[in-house]
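Please find one structure pasted underneath; my questions will follow.
Removed from the display is one protein chain of the complex; every other protein chain stays in position.
Right after this comes subunit A.
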Amino acid sequence: MFGLVIICLSFLLAVFAYFIAPDSSPNANKMTVEIGGEKPGFTIHFLKIKNENIAERVPFFLRLVNGQEQPYSLLPITSYQKVNDSIIVQKYIDEGITERQSYHQSKVEQEMVLRKTFLLGTDKFGRDILSRLIVGIRVSLSVGLIAVTISVILGILLGSLAGYFRGRIDDIIMWFINVIWSIPTLLLVFALTLLLGKGFWQVFIAVGLTMWVNVARLVRGQVMAVRELEFIEATRALGYSHTRTIVFHILPNILGPVMVIAASNFASAIVIEAGLSFLGVGVQPPQPSWGLMIKENYNFIITHNPMLALAPGLAIMILVLAFNLLGNGLRDALNVRGKL
């Protein structure tokens, strides 16, 4: 139940990421170098300065997908005062250091001062960790979704063919499975990313193509057990085609274990993606991904600000735990009475 709540919540967060995140610029990539590496709960005032070229207003749907640049840039200040038609501010540079600057009134927004709190602090470029964390859910969830879809489709197809027909088909598929099995997952992902190029989609496909082996082996075993039952023999006696037997009679009966392994594959896909991003072959900056965030910030762990790397780490942990709990829950729920 806990797992399901967390997963639904994270799906909602992922979909509405740009509306929920404090920083709604694309990829939550608003840098303010002056406030880099601040601790959680850091609060500061900003002066809103109008941009030179005003960005067009983006339609709702695109805003949902990509977020929107703000029409102004932010200048961190410690204090400000109005003198005639110009504004004199103390620009924040670092703890205790300020610089006096003045701006003409026409250059700043109507409501010129904005107070902002960074709940989880900022990274070394002064980007909001919370926003990047929220937008980063998208990568984790979509890698899981796509990798699981690919692996389940491939796994069920090959696994059920091998288990149902046995003989030569089985030998060939099992040989193929064993070959894939023998290649370390990371190595295969490296090879695939090299082949397909670095990036977002490549990682998804690469992870999916490595994980189908698990599913195929499980499906093959289950199909082999079910095909020996008399109702499968009955389908032959009744003259049904092989496709009908597999799709309507075998697959519904092995769906339980497949769902469970799909849920746990979802979790491991998230972990693999984080690992790849950490190594730099996964999601490329500036796109936020939890693995990438750890990579960017892990040297702060032993210095003053461990939260920068711990927050995405905790996020990964909670999401993976949620999927594993979901897997357990599915196993219990699908264990219907009258099961074989």
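Following the convention adopted for this analysis, contacts are C-beta pairs under 8 Å (C-beta built on N, C-alpha and C of every residue); 3 or more make two chains touch, one makes a residue touch a chain; residues count from 1.
The rule is short, and it goes like this: contacts and distances are computed from a predicted model.
Novice: Between "propionyl-CoA carboxylase", "ABC transporter ATP-binding protein", "Cytochrome c biogenesis protein ResB" or "Putative glutamine transport system permease protein GlnP", which matches the UniProt record of the unshown chain?
Specialist: Cross-referencing UniProt, the chain left out corresponds to "ABC transporter ATP-binding protein".
Novice: Can you say which of A:Leu229, A:Leu279 or A:Ala333 touches the chain missing from this structure?
Specialist: Per the contact definition at the top, the residue touching the missing chain is A:Leu229.
Novice: For review purposes, identify every residue of subunit A that touches the missing chain, sorted by number.
Specialist: These residues touch the chain not displayed: 229-231, 233-234, 236-241, 244, 248-249, 252-253, 337-340.
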